[in-house]
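What follows is a set of notes on a single structure, which appears directly below.
Just one protein chain is left out here, and the rest sit where they should.
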Amino acid sequence: MSNSRFTSILKLSFLSVVLAFTGNVSADPVKAAFVYIGPTGDHGWTYAHDEGVKYAKEKLGDDVIMTTIESVAENSDSERVITSLARKNDIVFTTSFGYMNPTVKVAGRYPDVKFEHATGYIRPDNVSTYSARFYEGRHVIGKIAGRMTKSNVIGYIASFPIPEVIRGINSAFLAARSVNPDVQIKVVWVYTWYDPGKEADAANALIAQGADILMQHTDSTAAMTVAEEKGIHAFGQASNMREWGPNAQLTGIINDWGPYYADRIAAVRDGTWASTDTFAGVQQGMVKFAPMANMPTDVKNEAMQTIIDLSMGAIHPFTGPINKQDGSPWLAEGETPPNFPDLLTMDFYVEGIDSKYPN
Amino acid sequence: MNESLFINIIIGISIASTPLIFAAIGELLVERSGVLNLGVEGMMIVGALLGFIVQFHTGSPLLAVLAALLGGMAISSIFAFLTQFLLTNQVATGLALTLFGLGFSAFAGRGYTEETIVLIKAIHIPFLSEIPFVGPLIFSLNPLVYLAFLMVFLVWWFLFKTKQGLILRSIGDNHDAAHAIGHNVVRYRFMAILFGGAMAGLGGAFLSLVQVPIWGEEMTAGRGWIALGLVVFASWQPFRVILGAILFGGITVLQLHAQGFDIRISAQYLSMLPYLATIIILVSLRIRLKNKTNRTVPNCLGRIFHSTS
Partner (left out) sequence: MIKLIPRVENSKAMVLLSPLLALTLTAVSALIIFIFILDDIKVSSVFFTLFVLPLTDSYLFPELLVKAAPLMIIGLGLSIGFRAGIWNIGAEGQYVIGGITGGAVGLYFYNVEGFWLLPLMALAAIVGGMLYASIAAFLRIRYQVNEILVTLMLTYVAVLLLSAMLQGPLRNPAGFNFPESRMFHDSALLPIIWEGTRLHIGFILAIILSFVGWFGIKKHMFGMQIKISGSAPRAAKFAGFDDNKTVWYSLLISGGLAGLAGFFEASGPAGQLTPGLPQFYGFTAIIVAFLARLHPIGILFSSLLIALSYVGGEEVQIEYNLPSSITQIFQGMLLFYFLACDILIRYKVVFNKTKN
């Protein structure tokens, strides 16, 4: 055998061995698509997902081609959008609950395409679900709010009475109460995820009724601007809203989807993707916080410690004894709730909240 | 209810109603001339964007308000040109204007969603605002609120105290007769439409310059449509626009407060109140004023004017 031939065979063998070990070596980049419910300019929910996409793109570089489409309404049109994306992509992320049934339908027709549905609960073989334990974030800001309020009224601008929002209210309240037994929480339902004018109106109404700290589960920066103008405090939602509230923002809950997205796309690239359910929080780095500001050092230290405790899994925001609003028992001493049904279908206020539960 | 909460509520109502007052009074003039412009929402959002952009770049509220005004006028001129010169159907053209306005503003505003501006603040009229109770309530509002009230007065004055106003109304009632007399129907309507655009632009600018110092696509959230309804509610009478806007804005704000007070009605049903109240109150007004001559629809509303000379 000649030298060059020998070298070629050697190279070929080496390559085969490498291929055998790495399995599905794809030279083609993974094509990933994201369906957004709102505009990236909302600086809230969709903005956070888009930041995650940017992070993943930077991390994976040429291994991925990203496609995003904004403002896809949660109606029968979404099925068409998801289908169009499924025809051209390897993995499709649908970032809102209302896409659940369309996602599952399309997943059924495209078994080779992977789907990731945010905040959902149906998982065929090619669909994963993922969500973040935002209530852990609420736990931290609840404590801060409990300490910082002077009027003992926390104003909460809520969107829709779905379990995720209810979890947030309950968690914030319990945390605030734990450091301030006199604190109360007032909730106003605006029935929209994004309407700056209405959110501002709600903020003003809450302030007029005595709230000196604002929390929100809506997507715009309106409430933060109102807080800034009125000289009170507020928390950023889904992103750092410091720019709209330099003096008002104490901190903000930041949804950090980037690492998750990078992981899932890499899994497709490496052929290791499987249907999973992810319900991650501070410990896994999915819930982060904007820098603490506008608060005294001791409050800041307590907050930081709480974050550390959460990240080590040392505490659970819902730890008994906790009763429901009607007095019936929910969690016994030291007990923490299972994800399902307690957390995922939460439809009650905890004891101590004055507001009427919507419905 | 303590005094400061009461004042807060009043101020909140003024903020919620003013965009409606601007947009509705503009549309009222347009409809009085016989034109139905369904593009109010599109014109408002353009005003909101332009006001925001100019305020952001120049920091001058005056320029910003002017920009919003001109922007509303500019986009309404498309409608004016199509309906008055090309004789297109007003309903369809107005809807197209809304569609275009929403899309255009969303697209043009893409670079501004991360920005914030300085709001136009309320003013305190010297002396008068010191009067206990009444002072903070009436004399310490935002300058644009006062401007809105002024515009309503001016529109009333124009329509009922000037010759041109009379002509405009006659055009709205019978454009063929008005034309036969020699009035320039097209010119009056064109100017009315531009005015409507300017007012809608102002109404939109109020949102981004006074209520919340941010820009977001579709932030008008349907207020243009409410304004259209309010013109009907007002039975095309200028001062009733204020009544309607305060009623609507007021109930919207109050239902938010009611939730804070913990009124035991589901929030969706509370949210229905402004819309239902608008209808119910108009009906009861009609019942009460049954024997008086009721302002009804300007006869030529929505009909295309074909001049044959």
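As written, the chains take the letters A and B, and residue 1 is the first residue of each chain.
Here is the rule we go by: contacts are C-beta pairs under 8 Å (C-beta built on N, C-alpha and C of every residue); 3 or more make two chains touch, one makes a residue touch a chain.
Here the structure is a predicted model, which means the values were calculated and not measured.
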Option touching the unshown chain, where A:Asn247, A:Thr272, A:Asn301 or A:Thr345 are the choices = A:Thr345
Among A:Leu85, A:Ile157, A:Ala200 or A:Ile265, contact with the omitted chain is made only by A:Leu85
Among B:Val35, B:Met73, B:Leu102 or B:Val155, the residue in touch with the chain that has been omitted | B:Leu102
Return the single residue from B:Phe6, B:Tyr146, B:Trp225 or B:Phe239 that touches the missing chain.
-> B:Trp225
Quickly run down the residues of subunit B that touch the omitted chain.
-> 36, 38, 78, 82, 86-89, 91-93, 95-97, 99-107, 110, 217, 222, 225, 228-229, 232-233, 266, 268-269, 271-272, 275-276, 278-279, 282-283, 286-287, 294, 296-297, 302, 306, 308
For subunit A, the residues touching the chain missing from this view | 33, 39, 67-71, 73-81, 83-85, 87-88, 97-98, 101, 121, 160-163, 191, 344-347, 358-359
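In this text, only the chains that are shown with their structure count from here on.
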Rounded to the nearest Å, the gap between Cα centres of subunit A and subunit B is 38
Which positions of subunit B touch subunit A when the two form their complex?
-> 4-5, 8-9, 12, 15-16, 106, 109-110, 113-114, 116, 119, 207, 211-214, 216-217, 219-221, 223, 252-253, 256-257, 259-262, 264, 266-268, 271
Mind pulling up the subunit A residues that touch subunit B in the complex?
-> 39-43, 155, 186-192, 194-202, 204-209, 220-222, 225-226, 229, 243-244, 354-356, 358-359
